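This is the structure, below, for whatever I ask next.
Every protein chain of the complex appears in place save one, which is left out.
Then we have chain A:
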Amino acid sequence: MSARTDYRHWALSAPALVLFTTFLLAPLIMTLVLSFRHFDFYGGIDDSVSLASYAEVLGDWYFYEIFGRTFAIALATTVLCVLIGAPASYFLNRMRPGFRSVMILIILGPLLISVVVRTLGWAIILGNRGVINTFLMDLGVIEAPIKMMYTSGGIVLALVHVMVPYMVLAVWAALQRQDPATEAAAESLGASPLTIFRRIVLPQAMPGVLSGSLIVFSLSASAFATPAILGGRRVKVVATSVYDEFMNTLNWPLGAAIAILLMVSIVVVMVAWNRLVEARFGRSYA
């Protein structure tokens, strides 16, 4: 019986497995192999195995800066998403059902529109001749336009807009699992509203905040479209520099090495984060 069930497990997961191996694992392995190839500006890629690309990335401060900037942007985005998304979900959870559906639609609506379109929208708003600058200059508040395009700040702003729905969904799911009577129970035991929020609501929402952070951080760290449009060549992040290595410099092994390093560092952050969460909340939220 158990052997049969085992067999069925495999049979049922076969389609997913095939999809997974062909479209995810295969390109990944090819990228990995590519990153170990040797590249020469005049001879192109040859078949010899070398660690030159990794040495180049790890030995150049330029790349450290790009990695540093990427993670700083991802971290800032995550923090802002928590600050905006967590309270939003808290209020969402307390709304009347009808009104809540409308609000959910408004919050999730942006997900229906392509990231590129939304980011171009931000470019219109943030540009030197953009909505904000024109408005402020017309009012006479500022003389020269404030530089917002091609800055890390602009990228963070647009990324927050893209990522907040994920945070709201994650936190809201956690809040929904919570029994509303627990707040009443705490109140009957003498807790003030602030104490109820701090000791009862927040701890129960924490797993949602943490998993939401994980999603937002990894998506932001590997985001391409938003930094490409709002950062251009001037504010490079890891994803855009990978693109440049592949499409402009044509140094594919170097691009592959950067991509692999980005992936590895994101995985390391995720695993570490997960460990932390498990250690802290594993027992009560199994």
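Simple rule for what comes next: contacts are C-beta pairs under 8 Å (C-beta built on N, C-alpha and C of every residue); 3 or more make two chains touch, one makes a residue touch a chain; residues count from 1.
As a working rule, contacts and distances are computed from a predicted model.
A.B. asks: Hey, which one's the missing chain according to UniProt: "Thioredoxin reductase", "2-oxoacid:ferredoxin oxidoreductase subunit alpha", "Putative spermidine/putrescine transport system ATP-binding protein" or "Cytochrome c domain-containing protein"?
C.D. replies: The UniProt record for the chain left out of view names it "Putative spermidine/putrescine transport system ATP-binding protein".
A.B. asks: With the missing chain put back, one of A:Leu139, A:Ala181 or A:Ala279 would touch it. Which one?
C.D. replies: Going through A:Leu139, A:Ala181 or A:Ala279 one by one, A:Ala181 is the residue touching the chain not shown.
A.B. asks: So one chain is hidden, and I want to know which residue out of A:Thr21, A:Ser101, A:Gln176 or A:Ser192 touches that hidden chain in the complete assembly.
C.D. replies: A:Ser192
A.B. asks: Considering the whole complex, which of A:Thr31, A:Thr77 or A:Gln204 touches the chain not shown?
C.D. replies: A:Gln204
A.B. asks: Which parts of chain A are in contact with the chain that was left out?
C.D. replies: 178-179, 181-182, 184-192, 195, 199-200, 203-204, 206, 281, 283-286
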